[in-house]
Structure formats: C-alpha cells, structure tokens
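Please read through the structure below; I'll follow up with questions.
Missing here: one protein chain of the complex. Every other protein chain is in place.
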Amino acid sequence: MTSKIKVAIFGGSGYGGSELLRILLFHPNVEIVLVTANEHAGKPVGVVHRNLNVLTDLVFEAAPNDLSTVDADVAFFALPHGQAISQIPQLPSRVMAIDLSGDFRIDDADVFKQFYKLNHAGEIQSKFVYGLTETNREAIKIAQYIANPGCFATATLLALAPMVKSGLLTGKVIVDSKTGSSGSGAKAAANTHHPQRMNSFYAYKPFTHQHVPEIEQHLRTVGAFENGLVFMTHSLPVSRGIFASCYMETTAQLSNEDLQNLYKHFYQDSFFVRWSDGSPDVNWVKNTNFCDVTAYSNGSQVVVFSAIDNLVKGAAGQAVQNMNLMFGLDEKTGLVFTGSNP
Amino acid sequence: MTSKIKVAIFGGSGYGGSELLRILLFHPNVEIVLVTANEHAGKPVGVVHRNLNVLTDLVFEAAPNDLSTVDADVAFFALPHGQAISQIPQLPSRVMAIDLSGDFRIDDADVFKQFYKLNHAGEIQSKFVYGLTETNREAIKIAQYIANPGCFATATLLALAPMVKSGLLTGKVIVDSKTGSSGSGAKAAANTHHPQRMNSFYAYKPFTHQHVPEIEQHLRTVGAFENGLVFMTHSLPVSRGIFASCYMETTAQLSNEDLQNLYKHFYQDSFFVRWSDGSPDVNWVKNTNFCDVTAYSNGSQVVVFSAIDNLVKGAAGQAVQNMNLMFGLDEKTGLVFTGSNP
Amino acid sequence: MTSKIKVAIFGGSGYGGSELLRILLFHPNVEIVLVTANEHAGKPVGVVHRNLNVLTDLVFEAAPNDLSTVDADVAFFALPHGQAISQIPQLPSRVMAIDLSGDFRIDDADVFKQFYKLNHAGEIQSKFVYGLTETNREAIKIAQYIANPGCFATATLLALAPMVKSGLLTGKVIVDSKTGSSGSGAKAAANTHHPQRMNSFYAYKPFTHQHVPEIEQHLRTVGAFENGLVFMTHSLPVSRGIFASCYMETTAQLSNEDLQNLYKHFYQDSFFVRWSDGSPDVNWVKNTNFCDVTAYSNGSQVVVFSAIDNLVKGAAGQAVQNMNLMFGLDEKTGLVFTGSNP
Partner (left out) sequence: MTSKIKVAIFGGSGYGGSELLRILLFHPNVEIVLVTANEHAGKPVGVVHRNLNVLTDLVFEAAPNDLSTVDADVAFFALPHGQAISQIPQLPSRVMAIDLSGDFRIDDADVFKQFYKLNHAGEIQSKFVYGLTETNREAIKIAQYIANPGCFATATLLALAPMVKSGLLTGKVIVDSKTGSSGSGAKAAANTHHPQRMNSFYAYKPFTHQHVPEIEQHLRTVGAFENGLVFMTHSLPVSRGIFASCYMETTAQLSNEDLQNLYKHFYQDSFFVRWSDGSPDVNWVKNTNFCDVTAYSNGSQVVVFSAIDNLVKGAAGQAVQNMNLMFGLDEKTGLVFTGSNP
C-alpha cells in the first residue's frame, strides 16, 4: 500500500474516541486527518488524554457544521446515540463510515424507536452492514457503512453464534452479562462514583436493554433463532471488561469435547476469538481485541462464557478490524497488541 | 435474661471466625469463653484481627484435643470443611452447636460424598437443623445442632423460596451467582492475588458447585421443586458480597406488582430480608445481616435478584441469628448494625 | 439520663450527613428530630441512603428558611463550606451546634479569606471551640459551638501533637497525606470517576490546601511550633481512609521505645487513639472512630504514621464524640463499633 488511509474521528474525547486514537495512532496504514471534540476544540489530544502525551501532535477540532466537506477515506463516529444518524448522510459519497453508536444497528423502525426513542434512519439504513467481524466478513469487505456492534452484543453474539448456527438449540437462551464501569462512558455520573462503585455489583435495565433487539436480529442471520432471548445486564467494579454467561439447552447430548470442537471449528479463521481452557477472565483480555470463550455441557444443558474488553473488541478495536477489511488489509493489522498480566 | 450465654468459637482466625468475634463481642447476651486458633495460640485476638485491637482482651487458645470438656452453652464451628464432622460429636450433650462449614448440610450420604469427598456424618445428621432462619424458624428454635447455610445457598434460597412456595414455577431455574473475594477465606491464594483479582471476573466450578445439592434439598422442603436447578458461580473483585440473578418461568402471567406482593408477604415477619425498589447492590448490604431482594416480570418470565454480605448473612450473622432463636431471644439481637454509604 | 438529646442534622444527604445518621440512629441517648436535604425533601432517609432502609422512618425535610425556630438540643451542620457560617448565628441560643465544614476552623480573618475565599464569621467565632477531642476535651465539654476538625487535619494533628508537646522538634515538619475517594463527597465528579480513579494515585493542591492553616493554628496551642509545616495531599483509590506520613527531626536521639512511651503516655486516656505495632493500615480503621498511630526513629530522624476513617474519626464520629462530651456523656457512647477484617 503506497498511501495511508486518511481517517477522521468524530467524537474524540469519550472513551470510544480515546481508544480509536490509541489504536489508530500506531496503525501502520493510517493517517489521522481530523479528530473532533467540541468541548476541547483547540486543545492538544495529549492534554485531554494524558496517556497520549508526547505521542501525537494532533489537536482537537470543533466538528464542522456540514460534513459534506470532510476530506477523508473513512470516518469513525464515536458520538452519543442519536448524533451520527443525521451526520453520516451528510458525508461525501466517497467517504466510508463506521459508526460506534446504536444509530444504525436496528433495521426495524418500530423496534428502533421503542428502544432508542429516536426516529429511524430510513432508507440509508440499507447501506449499513452490521460489523460483527467474525460472522460478517464478506459483507464488511464491500460495505460503505458499518454499524459497529454494541459491547454487550459483541460478547453475547460471539458466545452464541456457533450454537445458533449448529441448529441444536431448543428453548430460550438466557444471557447474564456484566460490564465494567468504562462502559458508562467518560462522563462522571452517580453510578460510576468511585466511593460506591468500587464496592458495587447490581443489575440494571431488566428486560429492556437496547442490545436485546440487536442481538436477536443478528442471531436470526446466523441460523434459526426463534425461541427468544432473556438478556440481563449488570455492573462490575472493574474498569474494562464484559463477561457473558449464556445458558441454553440443546436437542442433543453434547460433551465438553463436542463443544470445544464446535467452537474451534467455527472460529478457525478468527484470530481474535480464543478458545479458553477454563473460564475466560476479563483480566486476560483487558486492553486487547481478543474475545476469550469457552463452553461446558451437563448433558443437554450448556453454558458458554465469553469475555472481551468493552472498549476494544466491544468498540474501537472491532471498528478498526472492520476498517482493515474495508480497505483490503489483513484484519489483524494494528491490532495485535497484548494485554497484560497483571 | 439474668446470665449470659457462654459461647465457644472453634476456628477464630479465619474470616468466619473473625466475623463471629466482631458480632459476638458486642452481643448484649453473650460472653465468649473460648476462641481457638491453633496457629495463633497465645496471641491476643486484637493482634491477629487488628480491627479488634483494644476492643477485647481475648487470647486465642489451641483447640482442645478432646471436646468433651468444653464448658459452654453453645459452640460455633468456623473450621474448614471436614473438621467439625468429627468434633461436634465429642461435645457434651448440653452444649449446642452451630456449624458454619458444609459438614452437616447434606442429608444424603452419597450426594455428600460426591460433592465433599468425605464420609457422611451418619446418625448424628438427624439432629441437625438447616439454619436458613427465614424458612426454618420453628425447627431452629428447638434444635440442638444447626447446619448453617452456605453463602451462595443463602442468597439463592432467599431469592427462590417465595416462588417455589407459590407453586407457580415451571421448567428449570437458572441461577447466575457472583461472590466477593472474602468468600475464598483468609488464606492468600492465586485466585485472590490482588494484582490480578482487582481486574478479574471469571466463572468457576461449572455444574459442580457443592451448594447445588444443598439448595435443591432445601427447596424441596419449601415447596414442589422438581425441574432442577442450573447454578453457576463467579468471582467478583469486591471484598464482600454475593449477588444472585435467578431466572425462571411461571405458569401464570405475573406483573411486577404481583411479585412485590408475593415477596413482601412471604417475608413480612423477616426483618433481615428487605424488598428493594430497583436492583439490590452488594454495596448496600456489606457488613450487614440484610438480604436485599427484588423481582421483575416480563409476562411468564421472571428474574429475581438478591444481594447479601457473604460473611454476615451468608455466614456469621445468620449463625448468630440462629443462636438467638435457640436461646429464646429476638432474632435481631446484636445484629441490627448498619452498613455504610459509601 | 432521663430524656434523650434532641438532634437536628442540617445536610443529611452527603457523606457527612449519611455517617451522622448511621451513628446517631443507634446512639442510646439520641433522638433525631430533624434531618434536612433540600433536593430530597419528602423522601424517606432509607430511600436515599439505602444502607438505612428499614432502619429508620425518618424523612428528609427542606431546611427551614429561618433557623431561629429550630427545636433541638444540638444541631449538626454537614453542609458545603460557606453555608453554616450564616446559619448557625440564626439558631436560638439554647441550641448547641457542631459544624463539620471549615467555616469556623480558622480564627484569623485574613487567613480564612485566603484559603476559603469567604468572609470570616467575625465575633461569633470566639464562641467556637476546635473539636479535636483528644487535645481539647475540657474546652469542648463547656462549649456551645464546635468547629469539627477537617479529616486531613485530624489525622495529622493526632500524629503530631505528642511530638509538638514534647518540645523536641527542630526544623520543618513534612506531612505526606493521602485520602480515599469519599473525601470528595457524595456528588460524582471527574476525579472520582471509577474507570480512572480505580487505577489512580496523584497529588493535588500542592502548598495550598486549606487544612494547612488549620493544622498550624492548632499545633501552636499544643506546644511550640514555629518552624512550619510542609503539607501535601494525595488521592488514594480506596473509598474510606486517610493515611498521614509525618517526617520530622528531633533535638534528641529517640529510640523506637522512647517514641512508643511518648505516644502511649500522651494518649493514655484516649480510647480512640490506638498505638499500632507495625504500620497502621486504613483497612483496620475503616468504618470506625479509631486513629491508629505509630512512630519510628532513625536517631534524630522520626517518622510518624497515622490512619483514620475520613468520614468517622475525620468527620461524623468525632462530631458525635464531641457531642457526648458537651452533654456529659462518656465520649465513647454510641461509637464503640468495630471495623471489619476484611
């Protein structure tokens, strides 16, 4: 590749934007040409994200009022829900886009309105490809626009896809998922107030989380998935990490070895999904683009555990993985960094 | 009451023993006459448990070889699994006993052997009453010996008992439970090594946790419970707390209000079970004897959340609650202390 | 005592107020007659502070516009700096007051203005006694108004007072102090945002912390203290706790034993200051009114370490200790609760 991919980042001050910067600054094929943050316009990136101090000369800019003049090959949107939906349509048609919000993840307008309290994108939605890399590679390669999956959805879908594809599921699937505090974003709030959060574990949004329709919609593209999903979200006192415990029943008696074979085969070409001997642990995937997964059987009862970093595989890392595919690169490019022990 | 209850504590150096001391030292009707810790024999309690420094003159003693000479009204056993089983039978018959280990929780000898790798207690088992206070008060009041419930079992049973009693359950119950690191005891171990544990969340013992038969056995005394339990344990990076998320289906369509009425009625005489508006949080029950519980319905699908402090309601606090009943005291005596915010 | 002390609490929704409630609800000689929280007026205390759920029927009230009608024996003020200064003068003269803010801690008007950016209280200041219980008991017993010490000031003063009284100090005293996140109060803020705070340690307010003049002013009442104080504050990723490391030089060569004797003698009648064999640890004093202290010498170089819970001995606990003295009670009344291990 002779020239670099020109990248614009809309929303560079939140955690999604911060992670995009951390990854893309070191991506061998990328040049960041624009990074916006209205409240920090004019400030060096390294002053706001002090981890990046001395590592970049980039300065935050205010977002342009009109995106039709954006000069980039691809634009990442790491904005709160409801903003990209009106901005991406303004982009010149030559600019590809990857949206990290929920704005373009739901095809059904009524469902979207129910969960997001927003009007659906309408026609442009059909140009969006759902960016769960491991199950959607070929569509991603030729997509103009990507709806990058939600963090919970990523952990859950990677855990469930092999089982759904197998056609062996029966009955409802129950997913008990847990997220670290960075999932709430970079703005301080009551539920991330350290004196309490460090000793907390609690559930939230029972039966009503917006990732439910996203997960169900995508599972139906993977295989027959008709019996429904019970999905619960909980808050963990770690900074990074999502852990999903997925309970299901099968029509066949599966051994642990059967499960291992099923998963290893399904993910044989997926570098970033690692089979885990023993339970995954969010500690082992923090700061990485890996999803660790394992499964256990007790006859017809199966449990699958998966762990990701919500900001990397669950957001910025997967977004870059998708960008790599869109530009004909190896999907691993710029993403093979290790997490740490400890 | 004119004289105090003479209490002996076997195993005072672990977290169970530490909590018994913390509670019983301030119990208005108790005098501690013996506290053992072989590795600390001769050391003041306040030197080993520095939180108790200046609060007691008690000194740890070596456990006597022969318990037939123990002069106490009641003996608490906070020893590793497999020790009380041979010690409690040695006690003089006038000494009541409350065992915090799993040694006497399982009636079926084969099941016990399968999960604990130990020979069953045999005949003496019939003298043990299962000490889940809220569902077993009348039997506890007249018991000589108490098998104090496991921490996971307590959180799970208090969440499930009203539903099981209601007779409305259908299908399997799935319990996704999580515990803080103090559940692993006072001895340092790889899985509680701070540099990793502070960033960890992982599952353990899938399908094989020893609390499964304990929970099932007790649920069958509460109501019809025939469809089985799927029970998973996970490790949380808090010090104290168990949180159980319990998934079930009902034969009737229940509203959230129905559930609230059911639970409030079931626990109307149980001071230590609090209905929670919104999700329970381990933060709000830490250091207390409370179990916070709530339930949500989505038609026939129900989820119940419960939270306890594993060392208090899940161990030492419930043990003292049982002692209170055995000695004709109000079950709240010495246990109405608050947790803290934060 | 035949009747209970009627207590009003102004500012019951913050952490200071929350701790006052937690302690005073169980104080055998106290009846809480009023607790204010403007933003929560009408809400039960147990809904806002969920640790207190079922433990009290108190309901938050809006603060009265005019405090001259307050009917109480003593009023605690746990408001942000700058509010009590205009409110306490409105109280009927029969109502005693204990202020947990900094409003009445500094006698010198210019110094107060410099550090608090507020006008000094003026004449009424002379009615305030500085509430460091251990060094000021006799004055507190007969005081109408108490300026309760700052949390850092409490940890530092209890560490330094014996040395200052000894007259052996020479040169500057350097105090490196660290606080848990609850010291920032109950409102969420950037510096207590969990995803970052859990991995943080940093210094703040170098050379300019408002506790500096408070500490210096009080040390001058304890003994000769002329060489000045260098005082630095840092933020710790625990919820509760202050730890002060105090460096000083002495005119005499002191052994560790000399230091132990000096401190034990100075605090021989002070139940809540415990000599610590080995370093104090904020873990051992959390949720308690204790200050653990120890000292080491290397000839003429001395280091003193102290640890307190910032919300208890550093705020609400010490306030109640002072109230006890003002009403002729044993200073320990209602305050002898243990912290926990873990």
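Lettered A, B and C in written order, each chain numbered from 1.
Keep in mind that, in the parts below, contacts are C-beta pairs under 8 Å (C-beta built on N, C-alpha and C of every residue); 3 or more make two chains touch, one makes a residue touch a chain.
The model shown is predicted, which means the values in this text are computed figures rather than measured ones.
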Residue among B:M198, B:L259 or B:A295 that touches the chain left out of view: B:M198
Chain not shown: contacting residue from C:E31, C:D107, C:D258 or C:D281: C:D281
Touch criterion as defined above, residue of C:I124, C:L262 or C:V303 at the omitted chain: C:V303
Residue among C:V59, C:I124, C:I174 or C:L262 touching the omitted chain: C:I174
Subunit B residues that touch the omitted chain in the full complex: 15, 180-182, 184, 186-190, 192-199, 237-240
Interface with the unshown chain - residue positions in subunit C: 172, 174, 176, 178, 193, 195-196, 198-204, 206-207, 230, 232, 234, 236-241, 243, 245, 247, 279-283, 286, 296, 298, 301, 303, 305, 307, 341-342
Absent-chain interface as seen on subunit A, which is shown: 15, 18-19, 22, 25-26, 47, 49-55, 182, 186, 198, 239-240, 271, 274, 276-277, 281, 284-285, 287-288, 290, 292, 336-342
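Note that only the chains that are shown with their structure count from here on.
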Remotest chain, subunit C as reference, centres from CA atoms: A
Interchain centroid distance [CA atoms averaged], subunit A/subunit B, Å: 39
Centroid spacing, where centroids are CA-atom means, of subunit B and subunit C in whole angstrom: 36
Centre-of-Cα separation between subunit C and subunit A, whole angstrom: 46
For subunit A, residues that touch 2 or more chains besides their own: 193, 195-196, 198-199, 237-240
